[in-house]
Structures are given as C-alpha cells and as structure tokens.
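Yeah, one chain of the complex is gone here, protein chain that is, but the others are all in their spots.
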Amino acid sequence: MDQSRTLEIWVGVFIALGLAALVVLAMQVSNLASYTREESVYHLTARFDNIGGLKVRSPVSVGGVRVGRVDGIDFDMNTFEAVVSLAIASRYNKFPADTSAQIFTAGLLGEQYVALEPGGDTEVLKDGGEIHLTQSALVLEQIIGQFLYNKADGSK
Amino acid sequence: MKPDYSDDVLVRIRGLRFARGERWIFDGVDLDIRRGRVTAIMGPSGTGKTTLLRLIGGQLKPHQGSIQVDGLDVPKLGRKALYELRKRMGLLFQSGALMTDMSVFDNVAFPLREHTRLNESMIRDLVMLKLHAVGLRGARDLMPAELSGGMLRRVALARTIALDPMMIMYDEPFAGQDPISMGALVQLIHLLNEALGLTSIIVSHDVAETASIADDIYLISDGKVVGHGTPEELNNSRSPWVDQFMHGLPDGPVPFHYPARPYFADLMEGV
Partner (left out) sequence: MIERLQQLGRSGLLFFERLGRGVLFLLQVLAGAWELVPRLALLIRQIYAIGVLSLLIILISGLFVGMVLGLQGYNTLVDFGAEESLGVMVALSLVRELGPVVSALLFAGRAGSALTAEIGIMKATEQLSSMEMMAVDPVRRVIVPRFFAGLLSMPLLAAIFSAVGVYGGYFVAVGLLGVDDGSFWSQMQAKVDIYDDIRNGIIKSFVFGFVVTWIALFEGYDALPTSEGVSRATTRTVVHSAFAVLGLDFVLTALMFGDI
C-alpha cells in the first residue's frame, strides 16, 4: 500500500505547515510576546473632565515607556466626570501619591494614551488608589475656539 | 444434500400499493417468491420493476400492503434491524454500481471489510473465491474504468455474494449485453442459485434469456399482476397481455400509438 504512505506523509506535511503558519502568526505577527510577559497588575483610578478618544486597552506610559493599560472607563453621574481605571504592572508599584495623569495623542493621527508624570511625595499609590492631578484630553474644536477668541480679543 | 425449501415462501407481498406523484405504480399486487427458486418479474418498461426491488429492500415504503422477507415485515423495521436484514440480501444494480475509486479486489472486499472482523489474509482468500466464481480472478487489480459492461456486472455479482446472502435481486441483468456476456451471466445466475441454494429474483424484460432460467414468472403491467406461472404456462397463455409480451407483438393491450387526436385532424391543421 505504497500509495497510502505517500498520502499520509503529505497530510502530515500539510498539517505541519498549517500549524507552523499559526505559530508564525502568533509569534512574529502578533503581540503574543508582550502578552506572555504580562504579569500581575494593580489598579488605580483617575478622573477626567474629558477623555477625548481614549479607549479601553489604550496604553498607560511613563516617559514613553508602557507600564500598563486602561481597563475600564466609567461615568460618574454625581460629579459628571469620566472615571478611568488603569491597570499598572505590579513591578511598577512606587508611584508617588501626587503623580499626575494626562491624556496625550501619539503622533499627529495616532491613538490617545494616558501619560503619568511622577510627583515628589514620599507616600506611594497603592492598589485601588486614585490619581488626583489630572489633565483632560485636548479637544481640537475647543483649541480652535479658544484661538479664535484670543485673536478676536487681541485685535481690539 | 440441499435442504428442500421449495414450499417455503421467502418474500411474501400482499396488497401492495405504491404511488409516485399522481401515478399508482403498484395498485394491489400480490407476489410469492419461493426459496431456492429463480423468480422473474417482467413487464413493459416503466412499470416500476426496479421500484419493486427497492420496496423489498426497504429503501422505499409502500402506501398500503405488506412486504415480508423471511418472516420480517420490512416497512416496519427499525434502522438497525433493516441494516441487519440487508446484510442477508444482495442487490445487483443495472450498472453494477462499483466504487470507481477502488480496484476490483477492493470493491469485492468492501462488504467483508465493513461488516466482518476477518483479517486481511482471510479476506483475500474469500475475495479470490468470489472472483473465481464469476471468472474474474485475474482482473482483481484492474480499476472499474478499465472494465467492459459485462465484466462490471460480474464483479458486482462477486461483491453481492461476498457475504453469502440468502437471496439476490437482479435489476435488469441482461440489458444491453452482447450475446457472449449474456450467456455468461445467464449461466452464472443459474449456477449460483443451484450451488449456493440461493433465492433469486430477476427483474427484466428480456423474455428469452429470463425464461430460460426462471422457475416462476410474474408479469406486471399497469400496476397489477397480469400473468403468473412457469415459462411454459405463460408461453401458451390465452391472455392478450401475456401473449403480447411473451411474443413481442408490437400492438395489443399495450397500444402502439401514443394517445393522440385522430390522424385526419392533425393533418388538416396545416391547411
């Protein structure tokens, strides 16, 4: 039954190729590498007036280095503020209590992210803590409106 | 010593009624197929003779009437019981219906491999036996595409007897065969019936060949049995139906002209 042996070999090759393709896609093409390095996280919250285009899973970085991501966006009906939950990698657990959070845009058309700037307090933010110093996202229309207003004012 | 079952009825059909669409293919048919005998079912084309074989095999269900095979009521059988019964029946299709992607050997071995747990060497011996019985042992490695029509049927026949069934149904076995293949088939059917103690049902409209080996003939036309008896009895029958069929007369109870308006009316239409 020589024919069936050749058949089986080809089927084996096919399945191996398919699995190899899946592995290539997982390792080379996707962010699996960074995922597997994802260890435990702790949560902080921050309140903003305007989060702009910030989404769940948007990155959180300090000085350009990614330290975590946004894992929840909620709205407080009492204070009319956006409440953003940040998941920070556990090894970065020494943020001073007066750390500030700002929403920036990566590049010109890029997505928005949360940038943390550490303060100088000796007390450290713990799991469940809140970042009090926040700056909302820049909304283009407001900037233009302000610019025109200033211009109009200045020419008086 | 072959047991004498000649009084025993293997297939008993009573009051069979079956319709396809608006047409009654069978309208009250009674048949007895005796064990150990060759029974022929003949009639003009289109009378549903193949349908009868499918009814006996349980592929179709009758609208009315009973079909009993070896004491079992076929239409009422559950799936498992029906499949068990089918292992004991063989059906030789008109075209042979071999699997085109398997060799002759594998085709004949198919029922053995599916239904028995015999090892390959036993299967090989059995296949050789069956192929030898039909005279095609030397063709065992050929593919169906390389066989002639007659050889295809003989291989199919070998496959049909692979599990040593108690009965074989032949669907138009002589249709379109050259005289030599025809002669070989006729002899095979007769021999197998004798040697294996089989019951054979032949559905055909080849009067000469069938009459030469049949013990019993049923003539069916218009959904009813119009004649029954041994070949001699039917040959000498006075019934116009039987007479027209047995002697191949072009006109009679089965008319030559398809129903139409008067000839004159059709000719005058162009005027």
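Order of writing sets the labels: A and B. Residues in every chain begin at 1.
One rule holds in what follows: a residue touches a chain if its C-beta (ideal position, glycine included) is under 8 Å from a C-beta of that chain, and two chains touch if they have at least 3 such contacts.
Only a predicted model underlies this, so the values are computations on that prediction, with no experimental measurement involved.
K.L.:
Which is it among B:Arg23, B:His115, B:His132 or B:His247 that touches the chain not included here?
P.N.:
Missing-chain contact among the listed residues: B:His115.
K.L.:
Out of B:Gly57, B:Pro173 or B:Gly227, point to the residue that touches the absent chain in the complete complex.
P.N.:
B:Gly57
K.L.:
Of the residues B:Arg37, B:Lys87 or B:His205, which one touches the chain left out of the display?
P.N.:
From the options B:Arg37, B:Lys87 or B:His205, the contact with the absent chain belongs to B:Lys87.
K.L.:
Touching the hidden chain in the full complex, which residues of subunit B are there? Just list them.
P.N.:
Counting over the whole complex, subunit B touches the hidden chain at residues 57, 59, 83-84, 86-87, 89-91, 93, 95, 97-100, 110-111, 114-115, 156, 159.
K.L.:
If you put the missing chain back, which residues of subunit A would it touch?
P.N.:
4, 7-8, 10-11, 13-15, 17-22, 24-26, 28-35, 55, 109
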